[in-house]
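Everything below concerns the one structure shown next.
Yeah, one chain of the complex is gone here, protein chain that is, but the others are all in their spots.
Showing chain A:
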Amino acid sequence: MRQNALFSPGKRLWHTLLAALLLMLVAGLFVESHPHFGIDAVPGFNAWFPMLACAVLVVLARGLGRIFGPREDEDGR
């Protein structure tokens, strides 16, 4: 199987992304919010929680991929 050539975001894209994220984090401190559970009152919750969640998901998927993959029937190709 050919490996997908990595798409590397250039410096400019990285900077834009991080700047936008930073801007939103700062903006998040100023908007009026209505936290329901306590944990969502932690600053930047909507940024660090998805980050953490996605990282855990990817690790989990890799682990499962080692155990249950690859499949052998015609779908495995």
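Points to keep in mind about this one:
Operating definition for what follows: a residue touches a chain if its C-beta (ideal position, glycine included) is under 8 Å from a C-beta of that chain, and two chains touch if they have at least 3 such contacts; residues count from 1.
Operating definition for what follows: contacts and distances are computed from a predicted model.
For the chain that is left out, the UniProt protein name among "Na(+)/H(+) antiporter subunit D", "Putative ABC transport system permease protein", "nitrile hydratase" or "ATP synthase subunit b" is "Na(+)/H(+) antiporter subunit D".
Mapped onto chain A, contacts with the missing chain fall at residues 1-7, 9, 14, 17-18, 20-21, 24-25, 27-28, 31-34, 36-37, 39, 44, 46-51, 53-55, 57-58, 60-62, 64-65, 68-73, 75-77.
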